[in-house]
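Omission of a single protein chain aside, the complex is shown with its protein chains in their original locations.
Up next, chain A:
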C-alpha cells in the first residue's frame, strides 16, 4: 500500500475517496444499514480502485512530474454515476464512476463467450435480453485538463454553480469549465516580473460554498485574500485581506515559515473560514479581516523544537484541517499519529491516536496527552519520544454524521461515534 496523499467524502458521505503517492484512487462505500447485521452499521468497504495518474517526464523542461494525487474533489451527484476531480502536480482529470449490474445476453452475431457466430448458420433473429450480473464498478476518465500550470498544483475547488472549478498552483489560479478542456482562464497571477523579488507563494485556494463569485487563497506568509470575480476579470487585487497582526518583538527566523498557511476551508455555513498554519488552527469571520475570531493550539510544545524540526524538514509539513457537518467542531492532524479535535462551543479539545495498537475494532479511543514539563505522568508521552515520521496530514469529516477518516501514512482509519 502506498502513502495516502488525500482523503475526501462526497456530498452525501456515502462515498469516501483516497488518493495516494502512486497515483491510485481508492473509493470506499458505506454499507447500507442492515437489520440482520446490526454491527455492520455504516462500515466502509472498497467500492472502486483505479489508476488516476502516471509518472511523467517533461523533456522540454527537464521536469519530473510525480503521479502523486494532491487533491480529490467530488462533484455533486446529478445522476446514477458519480464524478470526481483528481489532480497531481500538473494535470487535473474528471473521472466518472458508474455501476453496471446488467448485461445483455442473446446477441445474434456473437456467442455468449464473444466468439463470432458463422453468419450462414444464423437462421432466426432474436432480441437480446438484459440479465442481472454481479455488480461491476467502472471508472473512466471523461476529461483531462492539462497544460495550464507551470508550477505545482496545490488545490482544486468545485464552484457552487456546479459548472466551473478552480485550480491553484504556487503562483497562479485558473478557472475552468467542467466541459471545456482546451481553455482555462487565469484569475490570479502573483508571479513577479523579476523572480528574484519573489517573497510569497499561493498555498491553498477554495471557492465559497454558496457565492459562486467568491473564492479565497492563502499564502506562505500567513495571509488570506478573498476575491470577487464580479469586480474584475483578473483578481490580482483582493476584495478582502485577512492577516493577524504580528508582535514585532516576538519575530524570529522561524516566524514566517510557521505562519505559512497549509490549508484553508470555508465553514459549511459560508460565514467563517478556517486556516491551518504549522502550530495552530484559526477560525476567521469573513466580516473581520484584522484578526481571527478563534485560535486553537495544535501542538504548541513544538515551538521549543523548531531548530530540529527545521533541520529534518518537518517544519514544512502541510497539515490539512476540516469542519464537521454543523461547523461546531474542527479537526486537524499532528505527529506520532495523533490528531486533534476542538469543540468550538465548549472549547474542549481532545488528542486521539490513529494506530493499530490503540484502535481495536469497536473499542473506544483513549485520549492522549503530550507531556511538556518535567514530570511525565503515566500514559503521557514526552515531546522527545514523539515519532515525527508518523504524521497525520490528511483528515476528513462526514458531511452530516460523526464519522471521520484519518490517513496515517499508508493506512486509512475510519472512526465513528459510539452507538448507544
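The rule we apply is simple: contacts are C-beta pairs under 8 Å (C-beta built on N, C-alpha and C of every residue); 3 or more make two chains touch, one makes a residue touch a chain; residues count from 1.
Heads up, the rule we're going with is that contacts and distances are computed from a predicted model.
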item: Which of "Armadillo repeat-containing protein 8", "Alpha-endosulfine", "High-affinity nitrate transporter" or "NADH dehydrogenase [ubiquinone] 1 beta subcomplex subunit 4" matches, in UniProt, the chain that is not displayed; value: "Alpha-endosulfine"
item: Residue among A:185, A:310 or A:415 touching the omitted chain; value: A:310
item: Contact residue for the chain not shown (choose from A:117, A:131 or A:191); value: A:191
item: Residue, one of A:96, A:152 or A:211, that touches the chain absent here; value: A:152
item: Chain not shown, touching residues in chain A; value: 57, 59, 61-66, 89, 150-152, 170-171, 191, 195-201, 220, 250-257, 260, 303-307, 310-311
